[in-house]
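Sharing a structure below in structure tokens format, with a few things to ask.
Only one protein chain is missing; all other protein chains are in place.
In order of appearance the chains are A, B and C, and numbering begins at 1 in each one.
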Amino acid sequence: MQIRPIIGVMGTHEEDPEVIPLAQTLGEEIARRGCILLTGGGPGVMHAASHGASRAGGLVIGILPSERRSPLPGYPNAYVDIPIYTGLLDARNVINAKTPDIIIALKGGAGTLSEIALALKAGTPVICLGAWHDLFPGRIIPVHTVEDAMAVIDRLLS
Amino acid sequence: MQIRPIIGVMGTHEEDPEVIPLAQTLGEEIARRGCILLTGGGPGVMHAASHGASRAGGLVIGILPSERRSPLPGYPNAYVDIPIYTGLLDARNVINAKTPDIIIALKGGAGTLSEIALALKAGTPVICLGAWHDLFPGRIIPVHTVEDAMAVIDRLLS
Amino acid sequence: MQIRPIIGVMGTHEEDPEVIPLAQTLGEEIARRGCILLTGGGPGVMHAASHGASRAGGLVIGILPSERRSPLPGYPNAYVDIPIYTGLLDARNVINAKTPDIIIALKGGAGTLSEIALALKAGTPVICLGAWHDLFPGRIIPVHTVEDAMAVIDRLLS
Partner (left out) sequence: MQIRPIIGVMGTHEEDPEVIPLAQTLGEEIARRGCILLTGGGPGVMHAASHGASRAGGLVIGILPSERRSPLPGYPNAYVDIPIYTGLLDARNVINAKTPDIIIALKGGAGTLSEIALALKAGTPVICLGAWHDLFPGRIIPVHTVEDAMAVIDRLLS
């Protein structure tokens, strides 16, 4: 088996109706391209992207903050195929930032911001979809639609 | 997709002819049961187990100490399907210990010992194959053959 | 000995003349209040704050990304009294964010941003001095001078 690209999708753990459909479509598109989806494995954007990828037959990795024996509510979500139990709490965000070939960040809170920052530090390309556009101009890749996000991914992976 | 069990195989990163064939057979047997193999993603036992699992059509996760942009020699090995770049150096051993449903430890050095210890602390069952039998009697599961190791796994997963 | 408050100072590792004097004065003021200074232990803002604290007789902790046997250039800087070798690379930023009672962030790059974000996530109060004021309005505490930063600290610790 050849190593398939891993695309990370980061965003709020809340059920925000503004971004949940975007996350789901992103997950689907990532899976359709034969890429592996990586998220933090929880609710909100993580759940929606995982659902989308799963529905399109893709493989879903969840990088979990907790240990196997002390699961956090909502982790792993129902669409995670490969739960990585880190027991590192917030420090697992570095793995979300470093493992993917590319990450896409949606609207989110401090956790999402930390993942963008850690990804930039690690050299992982960061596509910001509909949010975070004023952050580090020239270093993040701002896009406004899922189509544009996927076009950037296609270009970066080609 | 249902979550498939993850079995970790730990052991020396050296090309030790005493354990390489065991590791390869373990990888094959793990894959044949439809389980996912997890290793530290490098050379020696990690490479051999990954080779075996890959040959049997299995999925192989490598939990790498390094970052994507600063790979260590031999990491990931050629049979890793899903490289998890942690950038945590030795602290990635906690993920090797906490993510699998069960780990099998072969002959190894201080790194392997740390994974056994961290797994015991986390409550992950630890099967020790042909080594480490005097360590924590009653807490590790000592076996002498690959067949016995797989029989223990079959029992624990049933 | 009573536990003394720990104040973190975060900012660029570059020798930026705009912030180096601020960092040095912050270090001095922190030490004069009997607080312990915590930084990432390296160059730039970290060095300047440590220098200031050391000159004022304070205690300086450096949370280092590297291991003792593989030091990174500039880590620990000359004024670190207590070098904490983590070997966690960027993941040590969570310790910078979680250990202090309060952190002060100056102008910086992606590393500093990750520390602000992780501190907000962990509930550590974050004072932003002359930078980052548009980030998470209402969640960070924006100030324009060292005096104002120290006044906030005095208030938070009282």
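The definition used in the following text is that contacts are C-beta pairs under 8 Å (C-beta built on N, C-alpha and C of every residue); 3 or more make two chains touch, one makes a residue touch a chain.
In this text, all values refer to a predicted model and were calculated from it rather than measured experimentally.
Engineer: Can you work out which residue in A:Gly87, A:Pro100 or A:Gly130 touches the chain that's missing from view?
Structural biologist: Of the candidates A:Gly87, A:Pro100 or A:Gly130, A:Gly87 is in touch with the missing chain.
Engineer: Can you work out which residue in A:Glu67, A:Asp81, A:Asp101 or A:Glu115 touches the chain that's missing from view?
Structural biologist: Going through A:Glu67, A:Asp81, A:Asp101 or A:Glu115 one by one, A:Glu67 is the residue touching the chain not shown.
Engineer: Hey, which of C:Gly52, C:Gly87, C:Gly108 or C:Gly130 is the one touching the hidden chain?
Structural biologist: C:Gly87
Engineer: Which subunit C residues touch the hidden chain?
Structural biologist: 1, 3-4, 6, 36, 54, 59, 61, 63, 67-69, 76, 80-88, 94-95, 98-99, 101, 122-124
Engineer: In the complete complex, the non-displayed chain touches which residues of subunit B?
Structural biologist: So the residues of subunit B touching the missing chain come out as 88-91, 93-94, 98, 109-111, 113-114, 116-118, 120-122, 134-136, 139.
Engineer: Just checking the interface: what residues of subunit A touch the absent partner chain?
Structural biologist: Those residues of subunit A that touch the unshown chain are 67, 87-91.
Keep this in mind: only the chains that are shown with their structure count from here on.
Engineer: Examine where the copies subunit B and subunit C touch and state whether the two sides share over half of their residue numbers (same) or under half (different).
Structural biologist: Since more than half of the residue numbers are used by both chains, the interface counts as same.
Engineer: Distance between subunit B and subunit C based on Cα centroids, please, to the nearest Å.
Structural biologist: Distance between chain centres, rounded to whole Å: 39 Å.
Engineer: Give the residues of subunit C touching no fewer than two other chains, as numbers and ranges.
Structural biologist: 88-91 - these are the residues of subunit C that touch more than one other chain.
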